[in-house]
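With one protein chain removed, the remaining protein chains of the complex are shown where they sit.
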Amino acid sequence: MADPSTNMRLRLGILCIILEVILIILFGTLVEYNEDTDAKHWNENGKHNESQYDNEFYFRYPSFQDVHVMIFVGFGFLMTFLQRYGFSSVGFNFLIAAFSLQWATLMQGFVHGLHHGKIQVGVTSMINADFCTGSVLISFGAVLGKTSPVQLLVMSIFEVTLFAVNEHILIGILKINDAGGSMTIHTFGAYFGLMVTRVLYRPNLDKSKHRNSSVYHSDLFAMIGTIYLWMFWPSFNSAITNYGDPQHRTAMNTYYSLASCTLATFAFSALVSPEGKLDMVHIQNAALAGGVAVGTAGEMMLTPFGSMIVGFLAGTISVLGYKYLTPVLEEKLKIQDTCGIHNLHGMPGVLGAVVGAVTAALASKDVYGDGLHRVFGASQSEGWTPASHGGRQGISLAVTMGMALIGGLITGFILKIPIYGAPPDTHCFEDTLYWEVPGEEEDQYVLAEVSTRNEVEKLNG
Amino acid sequence: MADPSTNMRLRLGILCIILEVILIILFGTLVEYNEDTDAKHWNENGKHNESQYDNEFYFRYPSFQDVHVMIFVGFGFLMTFLQRYGFSSVGFNFLIAAFSLQWATLMQGFVHGLHHGKIQVGVTSMINADFCTGSVLISFGAVLGKTSPVQLLVMSIFEVTLFAVNEHILIGILKINDAGGSMTIHTFGAYFGLMVTRVLYRPNLDKSKHRNSSVYHSDLFAMIGTIYLWMFWPSFNSAITNYGDPQHRTAMNTYYSLASCTLATFAFSALVSPEGKLDMVHIQNAALAGGVAVGTAGEMMLTPFGSMIVGFLAGTISVLGYKYLTPVLEEKLKIQDTCGIHNLHGMPGVLGAVVGAVTAALASKDVYGDGLHRVFGASQSEGWTPASHGGRQGISLAVTMGMALIGGLITGFILKIPIYGAPPDTHCFEDTLYWEVPGEEEDQYVLAEVSTRNEVEKLNG
Partner (left out) sequence: MADPSTNMRLRLGILCIILEVILIILFGTLVEYNEDTDAKHWNENGKHNESQYDNEFYFRYPSFQDVHVMIFVGFGFLMTFLQRYGFSSVGFNFLIAAFSLQWATLMQGFVHGLHHGKIQVGVTSMINADFCTGSVLISFGAVLGKTSPVQLLVMSIFEVTLFAVNEHILIGILKINDAGGSMTIHTFGAYFGLMVTRVLYRPNLDKSKHRNSSVYHSDLFAMIGTIYLWMFWPSFNSAITNYGDPQHRTAMNTYYSLASCTLATFAFSALVSPEGKLDMVHIQNAALAGGVAVGTAGEMMLTPFGSMIVGFLAGTISVLGYKYLTPVLEEKLKIQDTCGIHNLHGMPGVLGAVVGAVTAALASKDVYGDGLHRVFGASQSEGWTPASHGGRQGISLAVTMGMALIGGLITGFILKIPIYGAPPDTHCFEDTLYWEVPGEEEDQYVLAEVSTRNEVEKLNG
């Protein structure tokens, strides 16, 4: 199976080296430690002699590690559900995440504004880079099994760049709230990926249909991904909120939203099954929609009550999407969405954006007290009213959708150029194309057993 | 296999929706943010302007996340050891945990006392809710493979309620120490579950005997659960202790107890095997007993030395329990304990309660100094003597046993009503009853190989 058309030797080898060399040069030129990571600045005038606790490291690093687990274990294992694509799911996830987080550091630093010509880095930039990477991995879910690692790296280059631009428009210019990224991460990543997979439409994908499904153990590996995403989502949504009550509140709102979402997921997974059996696809994915849907409003005074309602709705639309919408998207709109990211990130992301806009519009000094400006910080300085802020939240959703769809369209066409070693229609969802895959010892055992048995039977007559 | 008697469509679908709607209504009526999660209260008078570090979030949230991992990954994967019950183990664990943590927030808040008619929530209530959930999951271990998800949810409703009552009697009224829950969580969960499984006794369970065991890979999945429980147990026991030295000390005592327990487990697993081979069941379970057994005394001045002795004893009785007691319990007392929770949570929980009572009775100003009231806080206010405190610790164990056994008895009979779609004796420990289970691709590969081989042999022969 050493097909030259999918041989990765030079394609992937050279591309990775070129990309990393460019990254290293740009980091050497542009990146410097920020105040909290630089030995000189942090210790200037002995200002932290009494306590080192002001260092943002202690406020952010535990959240960062949880986010990091979501990016590498969560996304990576969630996609191992395919029966013969586990190496690629975890492995390519690893590759494009390792690339994207470096590229994102540069793009986000560059777009959001340099400090005296330099990009300053610290734990917050690490979290933001991981966030941007998350968006790329969402898009990866749509094209899973149908793309070469080279295509995925090229997609990452463009998606990270556009992510940074879109994020800057929302956070830097429109000054809206989206700490958990319902819009910037989930909506953007989902519609970008859906557009890419639309452009890469394969009419003959059913030639690989028998591999586009799970086996028993691959579903259990995928559950590792699901559970880690579910558990650490409170950290994801709260990782870059303001310190104190906003961070605390965001984590808790997300916790309740997810719990409620999980019950909705089990409920509707049973209800949509004529045999009354639960579907692993729903549990693995829809139960997470509650985290997506409070990505914007989570830091606001949404209340546990509100969070649970949002989570319930998110789980419901997500299961219904998997059951009824995904087949339609594939048949009518020719969108082949391997992981169903439209149901997990797309619709719940839009729901989250709407919930965020409404919750922001309803904010009041009465409810937030002096905490108002700590949640809606940027807005205060500009003579903010809740209604206008809510409006700008809505505009942000539209901007994000536009950026994602146009960006995905262009990127899709770039990925369609037949030079990247994409898999043929007959070998999608198959690790052996890009990986040395070991034989199955179990099979050999069984075959040995079987032939022994056959011989015994022959002897017996 | 779409048997109407076990069809979950309406049973589970409707029940989940009803439960979640009730939860949402009660949360809307009763629950509000506490001081540390409310924007208005936290920022009142600018009292935290200088540092946000006082927020309990920074003291508790990392521990919470570790506990969360234990609940969802630890318990969930520990139970995947069964060969054809992995979906149910992780999946039902996920469902009943997501339900229980919401229900526990309400029950614990309600029983422990409302603030102006409201339940106030924050990271500490999240940890407590997870703790209560842990107790339910312990009971789940006893009935694993023999119950429908509907039964499990009904069990959770009752067990959470009784847990909250028992916990309030111990912590709120008797004012004893049990930060890691040797009594409230482990003893309660174990004896509650054992009583439930006793009432649900199935005389013909051996019809499913061939499925009530592990296969190679399922044992590896279970080890994921074991290792996560083992690693994060120091966080579990220290999650809600007082800040500073008690939290630090508890984590360390637990660390040493578990290390010692692990050596005892390997020792006795080898010693009780005539062939001198280690048994995965022991390693997966008994190595954790050291965490259970310092759940009460861990925050006290138990010393690493004392912790290691306790851990060693816990591992020893747990392995011996698996080897010699479990078969007796099943044959003589008709207690079918799938996971052996009596050995992992029952006996070590009782040991932990006794160790806690003795350690409390031996406490002195000489050893604890001004830290005495920070460990035995509630007691101080009531003219505490060590001996009386030790006595009350003992009484608490008796109360817990009583509550668990009576509660389990009643709940067992409620679960026995034949309306919940329980599995028939012939289909216990089997995922296909409640889940869409994918085929095994490996089998197809092998079958194809075998028939090819047979054809070749025919041609040759």
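Per-chain residue numbering starts at 1, and chain names A and B are given in the order in which the chains are listed.
One rule holds for everything that comes next: a residue touches a chain if its C-beta (ideal position, glycine included) is under 8 Å from a C-beta of that chain, and two chains touch if they have at least 3 such contacts.
Worth saying up front: this structure is predicted, and the values here are computed from it rather than measured.
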item	value
Identified contact with the non-displayed chain, of B:Gly28, B:Gly371 or B:Pro424	B:Gly371
Sole contact to the chain not displayed, among A:Leu78, A:Met107 or A:Met126	A:Met126
Listed residues B:Val21, B:Val111 or B:Ala267, member touching the removed chain	B:Ala267
Full-complex contact with the absent chain, from B:Tyr228, B:Trp384, B:Tyr420 or B:Trp435	B:Tyr228
Touch criterion as defined above, residue of B:Val111, B:Ala259 or B:Ile395 at the omitted chain	B:Ala259
Residues of subunit B in contact with the chain not shown	53-54, 58-59, 62, 66, 83-84, 213-217, 219-220, 223-224, 227-228, 230-232, 234-235, 243-249, 251-252, 255-256, 258-260, 262-264, 266-268, 270-271, 273-280, 283, 287, 301, 303-305, 308-309, 312, 367-372, 374-375, 440, 442-443, 446-447, 450-451, 454
Hidden partner interface residues of subunit A, rising order	2, 6-17, 19-20, 23-24, 27-28, 31-33, 36-46, 48, 51-53, 55-58, 61-62, 65, 68-69, 72-73, 76-77, 80, 86-87, 90-91, 94-95, 98-99, 101-102, 121-123, 126, 149, 217, 221, 224, 434-442, 445-446, 449-450, 453-454
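Convention: only the chains that are shown with their structure count from here on.
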item	value
Whole-Å separation of chain centres (CA-atom averages), subunit A against subunit B	31
